[in-house]
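A single protein chain has been omitted; all remaining protein chains appear in their positions.
Moving on, here comes chain A:
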Amino acid sequence: MTDLTSLTLAEARKGLADKTFTSLELTDAHLSAIEAARVLNAFVMETPDQARAMAREADGKIAKGDAGPLAGIPLGIKDLFATKGVRTTACSKILGNFVPTYESTVTSQLWRDGAVMLGKLNNDEFAMGSSNETSCFGPVGNPWRRDGSNATLVPGGSSGGSASAVAALLCMGATATDTGGSIRQPAAFTATVGIKPTYGRCSRWGIVAFASSLDQAGPIARSVRDAAMLLRSMAGHDPKDTTSVDIPVPDYEAAIGKSVKGMKIGIPREYRLDGMPAEIEKLWQSGADWLRSAGAELVEVSLPHTKYALPAYYIVAPAEASSNLARYDGVRYGLREQGRNIIELYENTRAEGFGAEVKRRVMIGTYVLSAGYYDAYYLRAQKVRTLIKKDFEDCFARGVDAILTPATPSAAFGIGEKGGADPVEMYLNDIFTVTVNMAGLPGIAVPAGKDAQGLPLGLQLIGRPFDEETLFSLGEVIEQAAGRFVPERWW
């Protein structure tokens, strides 16, 4: 029998339906893979007992012909999603051993559809980071290494655990979240597929909040089809999240293989950065060529406010974060560091519980919302946000169906290599992805090639609001042309 962990989700679904193997076998294969890959530090909590129990239940349902769309499929869950009875920490010391009494809407929909939980995945603390180095559980290793090098690279972030685990074949798919690129950048760094759906497509209920107006859940998967299958289960209106949108969730898988002939694809000129590596430029060109070969029309478009997106993002996101993280105060749950009075208790708890990057963003956020600075920073950033949104609206109004860009300005880098002296160096990782969050649009990252050192690179497609289907159709064209990339196992 072939190694069950190397199957795509779609292949595994068929194997389960055909009774070629059971969910228990599939789950056990992944549990063994997880055990063997602990050096990657992708999982911060393994739940083998729960996984096997869920697998048995799925097998029972498959036998009865009562299987949900994801019956028996073993998944990893980013530690930002509250999981009932299973420790949920957002990879922050401040949550300590917090065990929720509730299940996030997104994960409960996955379990409703029969999926199996293997455990909780590492991420940057409170999803703040682009390398998964800010986690209180330590950095995650990227299964990809440079040709001829043993140096461990970052998997990107904040959903670094999700990307690493999917790329290393530890789980068939994973939940992730994206506030400024946290699904798409790690997907690009690990040759996996990641989609951030339209803001409001997935419920945020039960997901530890970073920046409420930007946060959105999505899957990281081994193929475009797998991502489509996962998103269908994750998406949907939730009355408990009033920012989730009440429109039907289409059968995303049906978009796979649909012709892209005649589609108009925009190439934004502002995304052509000075000093951009030639191989990124080349990759972008390849992507355009593949889509043109499939019958799409390529047009140059302008998104004039792009250069203001990153600075504006680093005002809006920290502002919301500074308020969202106020609840971690040592009073009701999580870490408490005593003090002589309530102010000291707050200070000691938050000084001890938050890592450096989280503290930095809380400080920035507090500053930009302060009296006398609000208008100059927060209000202005919101105006910029409106302009960025309008850039995209104008572009789509001219008949553009989707926009093609590189996913990241570089391939994965080494642990400790970036951002040590200047945090902005790290922030620049999200230069191509933050605009999408600022505009609330869907964006997908699809593996498209490798750089000269053998590291994967990805392309990003940006779509109209709630038109994830077009992204799946186009993404699959790139996937078919570029081929599948699997890292060589070294762990």
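FYI, contacts are C-beta pairs under 8 Å (C-beta built on N, C-alpha and C of every residue); 3 or more make two chains touch, one makes a residue touch a chain; residues count from 1.
The rule is simple: contacts and distances are computed from a predicted model.
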Exercise. For the chain that is missing from this picture, which UniProt protein name fits: "Response regulator", "ABC-2 type transport system ATP-binding protein", "Multisubunit sodium/proton antiporter, MrpF subunit" or "Aspartyl/glutamyl-tRNA(Asn/Gln) amidotransferase subunit B"?
Worked result: "Aspartyl/glutamyl-tRNA(Asn/Gln) amidotransferase subunit B"
Problem set entry | Among A:L95, A:A235, A:A255 or A:I280, the residue in touch with the chain that has been omitted | A:L95
Problem set entry | Which of A:K78, A:R184 or A:R204 contacts the chain that the document leaves out | A:R204
Seminar exercise, completed: Missing-chain contact, candidates A:K19, A:R269, A:R327 or A:R398, resolves to A:R327
Exercise. Residues on chain A that touch the omitted chain in the whole complex?
Worked result: 81-82, 88, 90, 95, 98, 100-102, 104, 204-209, 211-213, 239-243, 319-320, 322-323, 325-327, 329, 331-333, 342, 346, 366, 369-371, 374, 378
